[in-house]
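For this view, one protein chain was removed and the others were kept in their places.
Read from first to last, the chains carry the letters A, B and C; within each, the first residue is number 1.
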Amino acid sequence: MPSVTAHLLRRAVRSLRENVYLSLVATGVVASATLLLGVFLVIVHNLQAVTGGWERDTHISAWFAPDIPVERRFELKEQVGAMEAVSAVRYVSEDEARTWLAERVPEVAPVLADLGPDVLPASLEITLAPGHDDPEAIHRVAETLALPEFDGLDYGQQWVERFNAFLSMLRILAVVLGGMVALAGVFLVANTIHLVVFSRREELDTMRLVGASDRFVLVPFLVEALLQGIVGSGLAIGALAVLHHGFLVRLQAAVDLGVAGEPLSFLPWPMVLGLGLLGVALAVTGTWAAVARFLSKVA
Amino acid sequence: MPSVTAHLLRRAVRSLRENVYLSLVATGVVASATLLLGVFLVIVHNLQAVTGGWERDTHISAWFAPDIPVERRFELKEQVGAMEAVSAVRYVSEDEARTWLAERVPEVAPVLADLGPDVLPASLEITLAPGHDDPEAIHRVAETLALPEFDGLDYGQQWVERFNAFLSMLRILAVVLGGMVALAGVFLVANTIHLVVFSRREELDTMRLVGASDRFVLVPFLVEALLQGIVGSGLAIGALAVLHHGFLVRLQAAVDLGVAGEPLSFLPWPMVLGLGLLGVALAVTGTWAAVARFLSKVA
Amino acid sequence: MIRLYHVSKRYGDIHALQDVSLGVRKGEFCYVTGPSGAGKTTLLRLLYVAEPPSEGRIWVGGVDVTDLARGHRHLLRRNIGVVFQDFKLIPTRNVGENVGLALEVLGTPRETIQRRVRAVLTTVGLGGREEESPRVLSGGEQQRVAVARALVNDPAIVLADEPTGNLDGAMAIEVVEILQAVNLRGTTVVVATHDTGLMERFPYRRVRFDRGRLVGEVPCRL
Partner (left out) sequence: MIRLYHVSKRYGDIHALQDVSLGVRKGEFCYVTGPSGAGKTTLLRLLYVAEPPSEGRIWVGGVDVTDLARGHRHLLRRNIGVVFQDFKLIPTRNVGENVGLALEVLGTPRETIQRRVRAVLTTVGLGGREEESPRVLSGGEQQRVAVARALVNDPAIVLADEPTGNLDGAMAIEVVEILQAVNLRGTTVVVATHDTGLMERFPYRRVRFDRGRLVGEVPCRL
């Protein structure tokens, strides 16, 4: 370690030791603000995973008219599958359709058996290629499918729109809430650090008066803030992981959530890293601003 | 105003004036912690309103066997309606059932017209009386409905369980998150107040040394905290209302959310009051604890 | 009025006071002197119960204050006016409020406080400066504010720790004259000081400390 770094670290560590209480407070506040943000990110992340699944599920169902021979149905399947906008086609037989309906609407399951084998006609379930799954593209594809062999088309117009509305609302909500949590976090951390520096303002004054440059005063505060930020973020991420694995995932297993399906996942590493960096950045910039402000008031 | 109160208020206001910066910080921190909690409460509250609706929607569908004459159906409706556990019965004709299915599963809407008039049989939609809507009670009612006239019973066993699981998970999540936000809030407020008192510890010391009782030192801090708490909570509730009416409700109107249905409501007054009191209590107890702690270190 | 019986005070290895026995009668005027670090401030701190002694017993005003409970200390302190060596003025309050504090803690009415504060500040030569902040005062001015606060509530005992260290000769004499006047009204006065000139001019009893021990005493020559 070059001697300047060693020297700065030594000064910062000494200062931390001298101001144990203030350092602990700063670290704790960084940790809790980061933890709040982290909890929020985990929720948004899982929300996105779940609703991302919903989005990907939109597809077109093309119901066959009665009495289309099976060969013709498969011909049509090939044709449709060859379209540029289509990424996959699945043939859904009458039987499958019934099973699907019974699952989809459990209320009718008890009576489906009595309704004969062909409650619903067979259909093609058409999944659109990425880039062709916006409402307009879906509409274009639907128009090319307007053949006499199809009795009806359902491209989930209504559902797509509803989900899009719902998702955009969720996203705006998430952004707004995230923004608020972040703002509150920044405010609280900045405030705390300001108070911490406030209790040491006479020290700043004295250091200047015995010949310290602004940099000499500032740098150990920044190194200190860096350490506090690293420790605080580390604690927050640790707590987040404990909360997630020790609690959320177990909870999910316990209630065996049939609705959301996918297991709740932890944040991906880049996001964890980003969160940590955010905590560190908060501590450092908050300290920087506070010290600079007090220095500007000092001769 | 009795002169003691006037005196205390005067002392507190003077102290606020003397420590403008520290007071502003304390007030701001109380406000942001309360706001965070409030945002959280609004979300939980609306969640509960929505999911409360889901719960109340659970009912039993009793599908009629084919060829039950209409008179008999209405007789059965009367009989079922007379049961103690049942609060309402609605007769759902074949037509209604089809319309319902088309709404419930829009994918099949295009082909329903071709499936003949009687896609689904008629049914009784039985709503259970409060206190009889837990899974066991539902099961008991279902058993008494095991008549030959009914072709199938659906009492949403699966859905009820799924929803219950989902709801209990949501609730546990809400409690945990709420607890965390509350804890973080308490920690941050307590910390800030501790720092604020920390910067005034020499003042405490001096006051004791010139003959002040602990109460004399403590009370103005508490009155100050009360004022800070009231102002802080007020700001938080105001901000919450602005956020809600100016943003959330408009947002909802803009995306016309077809999924959740009910308009997002603001917190009921008792909850607003509770939130405000919580903010005030936070400020006062935080100050109390901090001052008492520093006093205990002072001769 | 004040009695110390074999009192010692240790801070770790440092013996700030060692086996001090001393009595100050009611109405007496007494200097505590000795080199820097002799234990003068420590002695005064024990008297207003900022700390308990490590050994020995202490009586102040007839009360055994050796282990005085926290809940009673402020009652004792209301009868003791202290001029602290480092002044201990509250920087966020103005001069008048700092001086008035010693009356405010007694629940004195505002008008009385204002009147008394004005009077005592005039005595120490700071009349009309009630509204200023102690932060902007000169060293000597701060010291006189501290003297004023110690005297404002007419205490039975005045403990003054180096009350003239920041004052010029004339002003120092004035302050001691004020203490003398207070003493003549029956107040017990203990002054820790280095100023031999002053002690010559006002030759009251002196007790001399060195390294925590009471090493000598000069009786009052008035």
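The definition used in the following text is that contacts are C-beta pairs under 8 Å (C-beta built on N, C-alpha and C of every residue); 3 or more make two chains touch, one makes a residue touch a chain.
What you are looking at is a predicted structure, and each value in this text was computed from that prediction instead of being measured.
In the full complex, the chain left out of view touches A, C. Touching the missing chain, out of C:M1, C:L68 or C:M171, is residue C:M171.
Residue A:T206 is the one among A:T144, A:T206 or A:S265 that touches the chain not shown.
Across C:G139, C:G186 or C:G216, the single residue that touches the chain missing here is C:G139.
Note on the undisplayed chain: of the listed residues C:S8, C:S54 or C:Q85, the one touching it is C:Q85.
For chain C, the residues touching the chain absent from view are 11, 33-37, 40-41, 85-86, 136-141, 143-144, 161-162, 165-172, 194, 196-197. Within the entire complex, the positions of chain A that touch the omitted partner chain are 14, 18-19, 200, 202-203, 205-214, 216, 299.
The rule we apply is simple: only the chains that are shown with their structure count from here on.
In terms of the distance between Cα centroids, chain C is separated most widely from A. The central chain of the assembly on a C-alpha centroid basis is B.
For the pair chain A and chain C, the distance between C-alpha centroids works out to 66 Å. Per-chain CA centroids place chain B at a distance of 61 Å from chain C. Annotation for chain C: no residues touch two or more other chains. None of the residues of chain B touches two or more other chains.
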